[in-house]
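One chain of protein is taken out of this complex; the other chains stay put.
The first chain written gets the first letter, and so on, giving A, B and C; residue counts start at 1 in each chain.
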Amino acid sequence: MEQPHQSAGPEAGKPPLRVGMVGYAFMGAAHSQGWRTAGRVFDLPRRPVLAVLCGRDPFAVRSAADRHGWAATETDWRALIARDDVDLVDICTPGDSHAEIATAALAAGKHVLCEKPLANSVEEALAMAAAAEAAYERGQLAMVGFNYRRVPATALARRMVADGRLGALRHVRVTYLQDWLVDREFPLTWRLRRELAGSGSLGDLGAHIVDLAQHLSGERLAGVSALTETFVRRRPLPGGPTSGLSAASAGGIGTVTVDDAALFTGRFASGALASFEATRFATGRKNALRLELNGERGSLAFDLERLNELWYHDGTEPGTHAGFRRILVTEPDHPYLDAWWPPGHALGYEHTFVHQIRDLVHAVAEGRAPQPSFADGLQVQRVLAAVEESAAKNSVYTPIAG
Amino acid sequence: MEQPHQSAGPEAGKPPLRVGMVGYAFMGAAHSQGWRTAGRVFDLPRRPVLAVLCGRDPFAVRSAADRHGWAATETDWRALIARDDVDLVDICTPGDSHAEIATAALAAGKHVLCEKPLANSVEEALAMAAAAEAAYERGQLAMVGFNYRRVPATALARRMVADGRLGALRHVRVTYLQDWLVDREFPLTWRLRRELAGSGSLGDLGAHIVDLAQHLSGERLAGVSALTETFVRRRPLPGGPTSGLSAASAGGIGTVTVDDAALFTGRFASGALASFEATRFATGRKNALRLELNGERGSLAFDLERLNELWYHDGTEPGTHAGFRRILVTEPDHPYLDAWWPPGHALGYEHTFVHQIRDLVHAVAEGRAPQPSFADGLQVQRVLAAVEESAAKNSVYTPIAG
Amino acid sequence: MEQPHQSAGPEAGKPPLRVGMVGYAFMGAAHSQGWRTAGRVFDLPRRPVLAVLCGRDPFAVRSAADRHGWAATETDWRALIARDDVDLVDICTPGDSHAEIATAALAAGKHVLCEKPLANSVEEALAMAAAAEAAYERGQLAMVGFNYRRVPATALARRMVADGRLGALRHVRVTYLQDWLVDREFPLTWRLRRELAGSGSLGDLGAHIVDLAQHLSGERLAGVSALTETFVRRRPLPGGPTSGLSAASAGGIGTVTVDDAALFTGRFASGALASFEATRFATGRKNALRLELNGERGSLAFDLERLNELWYHDGTEPGTHAGFRRILVTEPDHPYLDAWWPPGHALGYEHTFVHQIRDLVHAVAEGRAPQPSFADGLQVQRVLAAVEESAAKNSVYTPIAG
Partner (left out) sequence: MEQPHQSAGPEAGKPPLRVGMVGYAFMGAAHSQGWRTAGRVFDLPRRPVLAVLCGRDPFAVRSAADRHGWAATETDWRALIARDDVDLVDICTPGDSHAEIATAALAAGKHVLCEKPLANSVEEALAMAAAAEAAYERGQLAMVGFNYRRVPATALARRMVADGRLGALRHVRVTYLQDWLVDREFPLTWRLRRELAGSGSLGDLGAHIVDLAQHLSGERLAGVSALTETFVRRRPLPGGPTSGLSAASAGGIGTVTVDDAALFTGRFASGALASFEATRFATGRKNALRLELNGERGSLAFDLERLNELWYHDGTEPGTHAGFRRILVTEPDHPYLDAWWPPGHALGYEHTFVHQIRDLVHAVAEGRAPQPSFADGLQVQRVLAAVEESAAKNSVYTPIAG
């Protein structure tokens, strides 16, 4: 016979954290997985509740809610943030609506999780960061979704840098290579339109690598010099709804108004050098976010296509037995790993969203500001703006404002 | 305002599949993740319901049920299989109880999913296979949990072999290397005791690679020649409950009664040669299930520590441009991948359990026998028995019975 | 009994090509190996003769000549080029003396092989290219030693690009990472002094990757934007003779007058983008010349630390089975490989010098201009000058002159 429900399971007796999410495409699916799973794996101080999902099409949003496990739906984000039964608003829409939704949600007294990039312009990001700062005074928290900070391997890298294992930093090089635009017939989805996406590979991929480079190094970029390019300027118009990453064409031709690739070099405040490349034209590279940091005492390297591995060179060892070592980041004392599987059992992409929720729920419960903050998102936005300014000014070295 | 619940989401209107699970340690957590997630990602014909979790300790099982999302609990597996509100019994206990629970559950009219290895002996496995065959006549299904068949990369490998891309098979070589017993102070958990675990690395790791080798090649082993070894025969007794893979010691010394490592060679019916190695003493190897198949027209290679990759050599290409290529198995037309993330976004270990549930639910809904069947599990058991027999008889080549 | 010397061996009856070499440090040893070995492996139309070695210290040059197999010695390069028994002058000195020796040797009627970089300035390189052009009219040949064109893998890459396997080029990214200056106590050898070396990582490593990028792509750079840095500006003075790459310190401190690292981006005439990084501060990277080319139809990747491998992605294949393949460039129909060992038997660094001599001897015998020409060396020099100019002008995009 069934036991009475007497014991203290992870869910029992915990205060709920009621979430309302806006958007349910690629990022919405990933965030849903995070909200559903975090409390099953980690001991959380509050119990996430998938309360309301919001989208414009009533039938589509209902179907998505059923699929992803959301209890209720809304078709207007203003209605969502007005609800009393929502504690936190999770924004998974394209970048052009982030500022409006986030500032409104903060004004309505909600905590906010906002997908990256924080905004489509520095102006928007400034307003959001100011709103977040004001809200923090009222006890509300705001976080931006740079999920790649929460790959266990990158989190371990951050820890090792903070522990001084790299010493004085000399080089950071990061590329984020994809290839889904190589085909000239790929249609003009919203991700290729400046008015919706803000920018192309720069905001989508470049934002990730700028954030990671600054986060891992613990330093801010002082200035950049940049080149951008749009290799294919005319593309077929898409037919029907598109997810941004895939679509069928409907006939007609339109103009791509964002960059296909962005290359930039930069200097950190400490004098370390950085190089960045973001592109959707690297044939055969699917999700190749590759980074390397070289310091006076050691080096670290990472590739998102092999996300369970961190490569470490200890420069203080005798050269005879030194070499880049492949740390399989699946040990119990690695970040986030105590809650998962035994050593050697791989995690995947979506785990970053589970970890993001874990950390956010802890921050909410403890009332401390989560990272990355909106101020961090603003700083990334400033770097992207400087990249665009440099690219427009013949690549001249452009200091980061702020 | 919330929309009425009018649309046909994936959950709505589907007949439930009510699951009772026995055991909640490592495998129980993994299976729970599978049951919770499969219907969120795939369009399933039936809706999995995490109905009842069973374990001997009432408080511990209640806590686990809360954690993993099971509605009710039982403390006696006999009570579980007697319940009317359970359609399928999922067995995640050590191997010594598989036969008894599975045959009882089948007799009680339930479908059964049983963790690998199917049993601790051929005799048990024979009874289970017979029970499954009889149950199938009554419309009940039985499946054994060789989850590594459902890594997208191994599923793709199977498809490529079936498509004839390897031609006449020459070699299959598989190793499964772990290192968690290297430390002589690691205590004597249940996995090191023959009466509970049946065997050591052989049943735990060897069962996986025997199943994979036969599944991928589409052939059965005809005979084997084997060596087994127990490197560390005396170990400290464990204190308190152990998960099998980790434990603290309580004082006292006991004798290891299973193998630490098993090496065997074999022949397939077609004349292809096979080599196998299973060990828990490969220092630095955490979960290195590595396999390679060489055929007259091509080769395939796989490493579980990089489970999103399949390496393929097309032997029919001109040598000038030929080479082993790294297929990143994350494309929409790869097995299971249409339901997950965009290309290049990695999956992890636990996804194999999601896929296992997906396939099992489809089989149940359609009334067809799922794979791997109990007969497949029995065949693996026969191979393991032949390995032990050969090892006991001076490695003499021992045909596989049956 | 010994056979009379009647047969036509590769050496017999071939006209000699008498070589005089200036310099006998690292590059001199490598070139000697090339001159000694080329005719033993390849069927050459002329027989290389290691006639005269030139160096300033009479005892040291005699010892080096004995070691490396040179018949005679000189202590003044002017005496060397005045000799009647020298057909070709091979210049292995630091870059500051290339222009003077090369132009004098050409004026004296000799063929010339000159180590890279061609010169320490565009002015010198212009004079050398003009001298080479004039000499060519008189039947004399001049070649610059960008030996990395002659790694079989890079030669295969060039062939594949020329065959159209990449289609429209989108990206070229190249890094050349070393770490021998990470130690702040490494002394101030000639390679760290502008008056001798011309520049630092830029001329030493950057020259190689600029040449390779242009050679492999078959395109010229149109302009660059650059950052350079000297991380460690004060170093101990060396004691005694140094080889440039290693030295003991003698006491005293001096100022480094060259760059430690150079990063630059650029555009090819076709619109393809390029990124370059040359550094001696990449801890743990010993000789990591890594390049990748992405084109509309395919991609290629190479790493000098694994120089027998070329990675190729065929973008025209269905995605299902596509991936970067590792071509082991040791097949008989790969460049230079028909003369070496069976498939899978690796070549090394010094083989590039053997191949360089092979190609040069063929060019001399056939009277055609070898590649890379002094004009190619001049073009690289122009790029390096533009890099320095851009770095000095706040990274502004700087067109390549000429």
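Details
Here is the rule we use: contacts are C-beta pairs under 8 Å (C-beta built on N, C-alpha and C of every residue); 3 or more make two chains touch, one makes a residue touch a chain.
All of these numbers come straight from a predicted model, not from anything done at the bench.
Within the whole complex, the absent chain has one touching residue among C:Arg62, C:Arg194 or C:Arg297, and that is C:Arg62. For the chain left out of this panel, the touching residue among C:Val52, C:Ala262 or C:Ala301 is C:Val52.
Considering the complete assembly, chain A touches the hidden chain via residues 160, 311-312, 314, 319-328, 331, 333-334, 343.
Mapped onto chain C, the interface with the missing chain covers residues 1-3, 5-12, 26, 30, 32-33, 36-37, 40, 52, 58-59, 61-69, 72-75, 79, 178, 180, 245-246, 285-288, 304-308, 328, 330, 341-351.
Contact between chain B and the unshown chain involves residues 170-171, 173, 175, 177, 179, 182, 184, 225-227, 229, 231, 261, 263-267, 271, 273, 275, 277, 279, 281-285, 292, 294-299, 313, 315, 322-324, 390, 394-397.
In the analysis below, only the chains that are shown with their structure count from here on.
The innermost chain, defined by the distance from its C-alpha mean to the mean of all protein C-alpha atoms, is A. For the pair chain A and chain C, the distance between C-alpha centroids works out to 43 Å.
Chain C has its Cα centroid 54 Å from the Cα centroid of chain B. Measuring from the averaged C-alpha position of chain A to that of chain B gives a distance of 34 Å.
The set of chain A residues touching two or more other chains comprises 285.
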